[in-house]
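One protein chain is absent from this view; the other protein chains keep their places.
Naming follows writing order (A and B), and every chain is counted from residue 1.
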Amino acid sequence: MPQAFSMKGIVKVYSDGTVALRGVDFSAEEGEIHGLLGENGAGKTTLMNILFGRIRMTRGETFVRGKRAIIKSPHDAMALGIGMVHQHFMLIPAFTALDNVILGLETAKKGVMIDRKTAREKLEALIKSSGLAVDLDARVEDLPVGIQQRLEILKLMYRGADIIVLDEPTSVLTPVEVDELFSFLRSLKAQGKTVVFISHKLREVMAITDRVTVLRKGQLVRTVKTAETTQGALAQMMVGRDVVFTLTKKPSTPGEVVLSVRDLKVRDVTGRQTVKGVSFDVRGGEIFGIAGVEGNGQTQLVEALTGLTKVQSGTVLLGGVEVQNRPPHVLYAQGLAHVPEDRHRRGLILEFSMLENSVLGLQMREPFSGRFGVLDPEEMEKWTQKIISDFSVDVSSTSSPASSLSGGNQQKVICGREMLKNPRIVVASQPTRGLDVAATEYIRSLLLKMRDEGKGVLLVSADLDEVTMLSDRMAIMYEGQFVDIVDPSKVSERDLGLMFGGIKREAPA
Amino acid sequence: MTQQEAEAAKAVAKPSWIPWNSVAESGLAIIMGFLVGGGIIALAGFNPALFYRGLIEGAFGSPRALMDTISYMTPIMLTGLSFAIAARANLFNIGSEGQMYMGVLAAASIGAFVALPEGLHQMVILFVSFLLGGFIAALAGWLKIKRGVHEVVSTIMLNWIGFYLLTYLAIFVLFDPLRAYKTTTILPSATVPFVTSGTSLSYAVVIAIVVCIVCYFLLWRTTLGYNIRAVGLNPTSSEYGGIKVSRTMVTAMFISGGVAALAGALEIMGRFWYVDTEASYVRNLGFDGIAVALVGRNHPLGIIISSFFFAMLKTGGQAVQIYTSEAGRTGIPLEMSLAIQGVIIVFASIPSIIALVKKFTEGRKK
Partner (left out) sequence: MADAGLLEIFLTATFYIGMFRFMVPITLSALGEIVAEKSGVVNIGLEGMIMLGGLASVFVGYFTANVWLALGAGIGVGAAVGALHAFIAIYLRGDQIVDGVGINLFAYGIGVIVLYLTWGTFANSPIIPLSARVPSIFGVSPFVPFTLVMCALVWYFLEKTTYGLRLRAVGENPEVAEAAGINVYRVRLAATIFGAVLSTLAGAFLGIDWLASYARDISAGRGFIALALVVFSKWNPLILIGGGLLFGFFYDFAISIRSGIVPDQLLGAIPYIATLVIVSGLVGRARPPKASGKPYKRE
């Protein structure tokens, strides 16, 4: 079959120095469904965003239908027949489905008026032929997510796309909707269109694709024919461990249960079930890790555990006391420490000085707040100095604004603050995200130290290396639930990869 | 943040408690105000140099002028402080006019019609004023939280309502039976003594400065102040930090309104001892406060300095009219200082021109 498109030697380096793609070759044939597989940060979305014109490549070449193509914007991509359905839909919730489709199109008008009639006719014909039923007059915000996705696809087809890229399409679908999507994709294939299916879900990739390309850490691992491979092999390619850091870990001596979660369920504002009944315990003196590709409910779980979101049902016991749905300051008083996943949005107030940030969450308590709520600057300074010395924070003055610290030092301040509280348990969410090597090592050693001092640590991270290296016990989270809880030192890469893709390991192989 | 950026930022953040960047911005705004003002004056056919000379003479030319200038600081310092406190919580309390009128009301009524021993009398008036103004402002805050009403709209409406309430009561209830244009003069026990007789400077300015210092202390040295500033800068991190965001916002509005009310009360107790039934004595002091706060960078200490500057514009402006008048032609009206004030605000309201220009050019380069 002729090649629909071909990308050669794609390199992408961001302005802050991050290397997202290290020279990747990727192509797809017409009339095939080609899977693009990899973990978080492997580069799949980045690669496709380059094809779609949302991101510019640093180096490389793209050919579409054999001809060299320069794609500088989504407009250019669409003109070449390339369309992409992103994880976050490019839809306007307040508009109707019909209006979303015709937005920006020059052809949908009669003079200055919107020609909704012609557009409607065309769309209804398209709906009939494709089998993608959408209520054109409904407002997008009223449509269920699965239908919104159909609309996105419809949009692409209305514009004549014949290369269709779907980024993690099944993450928002129910199993029935997944089946419907798959039969639709097969009909596209029958029409000779090309589909790129980005996913981390092994079972689905095996079910629907003709070929699979696996990326890992910005590099191409291999492209294989789906029929000639297995889930296990793919899992190994996807996860293939290069252990970059080695940390010596003492054997853990777990003590009492400090955190106990039973059947926790969380619903988001649209009614979607993001956490579907999670139960686990964390003991003092152990690190309990939660691994998994982002977007499987980890963020919502953490926010529920730390008092930042409402819990739908279930119980959370901290030190034996029920704390679900209590506000953060109550949890802190009960011995919770939280290193949040977004240090700029949650963990720090960037315009505040380092001094003031070091007491965030503690500013209403002794010894910082005295009579009549007056703050004690001496105590605050003492506390801050302790953080600086105990945690090697590199800062010129405690009155410098937090924005002037590097990411690593900011994280050290947060960790220092949280750990010096002498908590029962530290909940650390993506603690080394965006940090350089030295800071990363340091933060990880801090977590180990907490654990060796008898505290409980709940580590949530999308970095599999990190979680397997640090955890004593580990859960893999997939679609709002724990696939399994395992001992990371005793589980194989292959099984891990499978669990990441949602498949619980079979009986010992 | 790259290595160089981090270094540069560290250099800027070097300890020196005068925030040079902010002073430069305010200074720039003031200079632009005068330049544009000078341009307008020249266009109108006057000599800008005369204007500036008259301004300075009128403000500091004599001990008496200086004392008048200082006394004008009092109300605008407080209304400025009012705006600043709310601004720290990222709320726009434009309602200092109305809140101030509440203070005027409290002073004109309790001061004239309730007999209390001296000392107690003033304290009661100030206390009631604070509550009234605070309540009105807190109402606007509550409406924003519960019903999504933008505080600019609600506080402006309350301004007018407050104005009409004041004038109504002034004409029909508090009026002076002998002189219908004013309210009953307040009892001596309710007044704030003058520093020197013959000037308009009373100890009210001391009270105002004390309030500023108290608010400085409140904002930077107490948990409540910490919470208010945190909510204004980053509500999500504040939530994480255990702060009740909505409650803090309403509290900030309450304090803001109370302080504005004090401005009104002190004008009556310290300067006039009554108010005219059209409330013209106290009009616009609220809006002046906004200019003071913006130039003072929403910082109580900066506001004290800024209020001096704007008071200077006021007293100086009055003298200018005489200075620049020639035979057969009236001089530059004192409202010129209002226009200059307005230009200063426009410039002061363009946040951090320096940083924005930097952002702009950076964006172009990419």
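In this text, a contact is a pair of C-beta atoms (placed from the backbone, for glycine too) under 8 Å apart; a residue touches a chain by one contact, two chains touch by 3 or more.
The structure displayed is predicted, hence computed values, not measured ones.
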Chains still shown that are in contact with the chain withheld from the display: A, B
Contact residue for the chain not shown (choose from B:L78, B:L294 or B:A319): B:L294
Contact with the hidden chain (one of B:L28, B:I161 or B:I209): B:I161
Chain not shown: contacting residue from B:F92, B:Y203 or B:F308: B:F92
Chain not shown, touching residues in chain A: 54, 73-75, 90-95, 99, 102-104, 108-109, 112-114
Those residues of chain B which, in the complete complex, touch the missing chain: 40, 44, 92, 94, 143, 147-150, 152-154, 156-161, 164-165, 167-168, 171-172, 287, 290-291, 294, 330, 332-333, 335-336, 338-343, 345-351, 356, 359-360, 363
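The definition used in the following text is that only the chains that are shown with their structure count from here on.
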Separation of chain A from chain B, taking each centre as the mean of its C-alpha atoms, in whole Å: 48
Chain A-facing residues of chain B, complex: 1-2, 6, 9-10, 12-15, 221-224, 226-227, 229-230, 233-234, 236-242, 244, 366
Residues on chain A engaged by chain B in the complex (per definition of touch): 15-17, 306, 308, 327-329, 332, 338, 340, 345-352, 356, 360-361, 363-364, 368-369, 372-375, 377, 396-397, 399-401, 403-407
